[in-house]
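Heads up, one of the protein chains got dropped from this complex, but the rest are sitting where they should.
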Amino acid sequence: MNFDFSDDQKMLKEQVRKFLADKCPMSVTRRVLEKEEPYAAEVWKGLVEMGLTGTAIPEEFGGLGLGALELCVIAEELGRAAAPVPFSSSIYLAAEALRLFGTQKQKETWLPKLASGEIIGTLAVSEGTHAAHPRNIAVKLAGGKVTGVKQPVADGGAASVAIVAVNTGGAGEQAVSLAIVDLKAGGVSSEPVRTIDPSRQHVTLTLKDAPAEILGDKQGEGWSQLSRILDGAAVLFAFEQVGGAEAALEMARDYSLERYAFGRQIGSYQAIKHKLADIYVKKELAKSNAYFGAMMLNDEGAELPEAAAASRIAGSDAYVFAAQENVQTHGGIGYTWESDCQFHYRRAKLLALAVGASIQWKEKLVSRLEAKNAA
Amino acid sequence: MNFDFSDDQKMLKEQVRKFLADKCPMSVTRRVLEKEEPYAAEVWKGLVEMGLTGTAIPEEFGGLGLGALELCVIAEELGRAAAPVPFSSSIYLAAEALRLFGTQKQKETWLPKLASGEIIGTLAVSEGTHAAHPRNIAVKLAGGKVTGVKQPVADGGAASVAIVAVNTGGAGEQAVSLAIVDLKAGGVSSEPVRTIDPSRQHVTLTLKDAPAEILGDKQGEGWSQLSRILDGAAVLFAFEQVGGAEAALEMARDYSLERYAFGRQIGSYQAIKHKLADIYVKKELAKSNAYFGAMMLNDEGAELPEAAAASRIAGSDAYVFAAQENVQTHGGIGYTWESDCQFHYRRAKLLALAVGASIQWKEKLVSRLEAKNAA
Amino acid sequence: MDFNDTTEEAAYRAQVRAWLDKNATRKENARDIAPPKDLKEMIAQSKAWQAKKADAGYACITWPKEWGGGGGTTIDNVIYSQEESKYAVPGGIFAIGLGMCIPTVMSWGADEAKERFVRPAVRGDEIWCQLFSEPAGGSDVAGLRTKAEKDGDDWVINGQKVWTSGAHFCDYGILLTRTDPNVPKHKGLTMFWIDMKDPAVEVRPIKQMSGGAEFNEVFFTNLRVKDSQRLGKEGDGWKVALTTLMNERLAVGGSQGNADTDELIALARNTDIAGEPAIRHGGVRERIADWYVQAQGLKFTRFRTLTALSRGETPGPESSISKIVAAKKMQDLGSFGMDLQDMGGVIRDRKISPEEGAYTEQWIGAAGYRIAGGTDEILRNIVAERVLGLPQDIRVDKDLPFNQAPKGK
Partner (left out) sequence: MDFNDTTEEAAYRAQVRAWLDKNATRKENARDIAPPKDLKEMIAQSKAWQAKKADAGYACITWPKEWGGGGGTTIDNVIYSQEESKYAVPGGIFAIGLGMCIPTVMSWGADEAKERFVRPAVRGDEIWCQLFSEPAGGSDVAGLRTKAEKDGDDWVINGQKVWTSGAHFCDYGILLTRTDPNVPKHKGLTMFWIDMKDPAVEVRPIKQMSGGAEFNEVFFTNLRVKDSQRLGKEGDGWKVALTTLMNERLAVGGSQGNADTDELIALARNTDIAGEPAIRHGGVRERIADWYVQAQGLKFTRFRTLTALSRGETPGPESSISKIVAAKKMQDLGSFGMDLQDMGGVIRDRKISPEEGAYTEQWIGAAGYRIAGGTDEILRNIVAERVLGLPQDIRVDKDLPFNQAPKGK
């Protein structure tokens, strides 16, 4: 039984943690949120210099050629710090999409720049306030040009390249393809859109005859490609959620030890003790599911879809609950702008929706379980 | 605003409560459960002598001609006592079915005997472990004879007459009719079936060419009739559930005051205080919904279906939660056979399934809300 | 059982409607009336409307006429509020003053104080705020630290209050202070009325997570008050405060958000899950049913309370459940409305999000509503203790002198 990270991976985790504790305290997240910066440039620079952006990108494309497990430990620390950086968009989504499905040429073009942090990438799926689903993909690709509006797109303002879910005609899933759009080429405009968590910039991406090419070489495979990309991202986001839940739990725990009511630490009241115990329970369930997700992702295991869904469902539940009850534990002060509670409250819900809501993932999970159960 | 019971109704409630407190303590429920008696004969006799069985039956058929509100206050007290009597089967179900849909002749034949308690009646819908639905009604009525198996049937052993949901051929809801079956005539055999709550006897009712007639004069209307009958019963059962929840809450409260742990009454610990507060909250939500159900039932109001569903959903939730957490509050002793906690634990779940599970009622409720919302 | 008025109630309601029709505009006809352009105008409009109500006997309906009230019954008051809520009239900047502060002045103030303050407050000429909560206090109100020290015939007050709504536009306030730190915390408190315009009083708005700022911090630096401004005896402050707090429920309104099950049904019709309309999803339907049942339960619980009032009885404790249920429902329903929008649910833009962003706003607002005026946890304690008769939790500081009781930073 070897169901844990290796010493090297734990060491990497420790390095990232130290770096973020030092360079990315909550005051940085606050600055980005209040000043509406696209992201914390100096933190991003540091992460790039540590080579983290290249972690899982093959060496032939300028990366370190490490695996998903290394990305997982990095993700957990980014989550713990609620770091205001485009790592998830650029690496979990854009780079992974290219690594998995890009042609040799496409990889050569984009992966080295993403690995070196020279550019930022993102994934654009959503077109407003409707679920991600083939029927809701209206942005068109025809004659090498993309037209339509994607919203919200995380880091769409800072990104130079986007993997865009497009409609290439046809029925149902076959209608969907993934296109690579060079956002610095013509036909692209982006407008920041206000979200619940301004520490992570989102934009409305308007494409008008923007030059684009299909990711990979066959069109009409976008939906299944997207599904694999989101499975991987779900696992990585789950580690961010575990880190975030742990941080929110620690905030609540520390406050409950220093805050007194009726002559006692509020942490000595069962209402608080059991609340925090419940957070801990959800957080551990999330962590254990995420570990299995990491293993399946790293091995490209057959159970990746179930493991990814389980990681996402448990991760979203744990972090949102932890963030909400952290505010509750703090009482009035926790609801003020000056309190840092708000950053986890915002980020938790942002991550819970980022690659789709749990209610959608539960459908996906149970469909897989049904199939197995029938077999 | 006059959203409460009248003084007369409250006085009736008080009488019933006194009678049951005196004649039907938990030791009687225990006796019926342990000795597997069909019901507590002496308690039933007392209720009959008080004239309660005739409460809502019109005077011309030997009843008192009072309304649903009087039945509601009686139901709440029967629930509080977890009384082991066939009142619900005979009155909420059989008598109400006849009162609502019977022909003059059918009413003259059966209602006086039900009112006087000379006989007991019941309703037979379920045919095993599948939801009540037209597609699951296989018991056939043809040529004035019923054949098939109903299971479980509450009080089917003690009853002399049953309103039986039967299949009279045709499509969907039109296939269902309600039939009156004289259980003392031929072709009927009943075998007790073990349930989670032996203090209320249930049987497997086997009908073999048993003589029967359609309730009312038109066949194929059974499903809509049944739906109205169950709406009424849902409200009355909701009052039983409110009474039961209140009794379970009082048991838990009293125990938490007399039981000490670590030198304190366990009722002084927030874990217990908040648990009991949560029971109280659910119980009050159930009571307020049940009040509206009572009003709609009494007025045959247009909102009866929504009100009945809401009463049932809130009532089942409150009583099951109260009963479960009452055991939990008692700790080990609460799980023993000698403890009275078991009677609420069993009865709560029995009532929650008696006229259908909440998940079925929620579908019904939301369909109504959709229709309204569209309008 | 019915929802009808008694004859007297019906008559009163008719009279109220007639008056409102003459003096105000029904909401459905008020769409193109411009909202007040700033705080100043809002206050002016509110004062004018309050004065009108006072002249007609609809301000403080249950108070005796000699104090400027309406000399009516509780149910009269309920009926008036029900009717007024259908009209576009300025909102509750007097709620705390008339609901909590002035009743305290009336029960504990010197006769001169009553003469001086009650009528102007009823007419809305002067606005009052309540100054109890402190940073160190929170749920433990009596743990407050603001000092009042005797100096000749005056008192000198130093310290800080927090969560004071309206402090920035109020004329007067009632202030709970610690006058003796050497006795147990409940025994060393004293209440005063103060002039909020005094230069020794500094008001700073508190910005909330939502971005709004409805509350304030209030700082006192050597604020001098006369002993005649005392409300109740020295050291009786807690007893006095209870008069005020008994009425707190009235004052803690707070929007519970604009999205409920009707809106949710509409949203579910217009969104999908795994490619099917969300409204067909059984889990969505169960939530709609559960929240509908909760909302109905609260509504009919209110009706039970009103019935008691209408019958001249004292309402039961059932009304205490309202906020416990409403606050969590507000948060969960808001959160779920966002989930139905899937990836787009993170958007916080009235022009883009369904119901003008109602789901997002109430999910954020609920984080505060679950705390304001009694946290979920404190309210459960109250139900357990006052309704179910369970013992108080152990109070280690009960008999300790305040300055020796354990405190956080």
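Going in written order, the chains are labelled A, B and C, and every chain counts its residues from 1.
Rule of thumb we're sticking to: contacts are C-beta pairs under 8 Å (C-beta built on N, C-alpha and C of every residue); 3 or more make two chains touch, one makes a residue touch a chain.
A quick note: this is a predicted structure, and the numbers were derived from the prediction, not measured.
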Out of B:Val125, B:Leu183 or B:Ala210, the sole contact with the unshown chain comes from B:Val125
Only one of B:Tyr39, B:Phe87 or B:Tyr269 touches the unshown chain, namely B:Tyr269
Where chain B meets the chain that is not shown, the residues are 125-126, 128-136, 151-152, 193-197, 202, 258-265, 269, 271-272, 320, 324, 327-328, 331-339, 341-342, 345, 349-350, 352-360, 363-364, 367
Had the left-out chain been drawn, it would touch chain A at residues 1-5, 69, 249, 253, 256-257, 264-265, 267-270, 272-274, 276-278, 280-281, 284-289, 291-292, 294-295, 298, 309-310, 313-314, 359, 361-363, 365-366, 369-370, 373
Note that chain C touches the absent chain at residues 273, 280-286, 394, 396
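One rule holds for everything that comes next: only the chains that are shown with their structure count from here on.
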Cα centre of chain B to Cα centre of chain C, whole Å, reads 42
Per the C-alpha means, the centres of chain A and chain B lie apart by a whole-Å value of 51
Touching two or more other chains in chain C are residues 377, 380, 393
Listed in rising order, chain B residues that touch 2 or more other chains are 269-270, 274
